[in-house]
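Missing here: one protein chain of the complex. Every other protein chain is in place.
Coming up: chain A.
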Amino acid sequence: MTLTPPAIVVEDIHKAYGELKAVDGVSFTVAEGEFFGILGPNGAGKTTTLEIVEGLRVPDGGSVRLLGENPFPRNVALLPRIGVQLQASAFFEKLTAREQLETFASLYGIDAKTAGEMLDLVGLTDKADTREDKLSGGQRQRLSIACALVHDPDVVFLDEPTAALDPQARRNLWDVLRAIQERGKTIVYTTHYLDEAEILCDRVAIMDHGRILAMDPPATLVRGLDAPTHVILERGSLSLEDARAIAGADDVHADEVSLTISTRTPAPVLSTLAERGTLDGLQVRTATLEDVFLDLTGREYRA
């Protein structure tokens, strides 16, 4: 751990809407420069947690220190240091991508030419003169992220930036998010795509029903599961008997298209398969955050 003070310290925050406890005792700390993910299904309390940290909602109880300051009530001194990406429609009507960025920049007293730099960062340079309503879903998401970054904040909050995007657009956005992290920003982001968080985040908190169930680097969480590795072969490339005979194979089962070998020692299993020349169409699936979620909640993960 470094000696720089953490960017965010959240202690035991609560927020209820009537009977519904949206956030029920959440605590976490985010270090400077960290890419922190809050994961969970819809309604887990991710967005409310984020909005409390941003200062947009006042919690019923608990405390938040954002860059050493209290974010609520509205803390004008803090605002230039944080960037919040909102839903991908938070644009001025009929303005082009560049004009949106120029307008937002001016709210922070920042030179309009930053707009070009931001467009470049999110890969929208060729769409600079396109009006917001003519942009695709992915382009709008990228523009809204650019709008959150235009004043060069220290901490960036992204709420479901990849929701409702097609796979290609999601991957494009991952590059943008990585580029932001490389600029030394602290990123806090929510998603319900566990696979994505596993790839992007330094550390994740898994939330459900307003509580954090687990919080660690994704790899640590997955390793902690001690789950078997699945080696998946094409059906027919190996008989069930032969598969069961492989040293290290704990369990073997087959369906119409594939044969799955579960093992805790994948290396010898794979070398045996290689010797037999049955590597065609082979897949290796290790445990994922979805398995972690299943393990934590006892139910299948559904976004």
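One rule holds for everything that comes next: contacts are C-beta pairs under 8 Å (C-beta built on N, C-alpha and C of every residue); 3 or more make two chains touch, one makes a residue touch a chain; residues count from 1.
To be clear about the criterion, contacts and distances are computed from a predicted model.
Visitor: Leaving aside the chains you can see, what is the UniProt protein name of the one that's missing? Options: "Transport permease protein", "Aldehyde dehydrogenase", "NADH-quinone oxidoreductase subunit N" or "L-serine dehydratase".
Guide: UniProt lists the chain left out of the view as "Transport permease protein".
Visitor: For the chain not shown, which residue from A:Ala31, A:Leu79 or A:Ile232 touches it across the whole complex?
Guide: Of all options in A:Ala31, A:Leu79 or A:Ile232, contact with the hidden chain holds for A:Leu79.
Visitor: Could you tell which one of A:Cys147, A:Ala197, A:Leu233 or A:Ile246 touches the chain left off the display?
Guide: A:Cys147
Visitor: Quickly run down the residues of chain A that touch the omitted chain.
Guide: 54, 56, 74, 76-77, 79-80, 82, 84, 86-87, 89-95, 99, 102-104, 106-109, 131, 147
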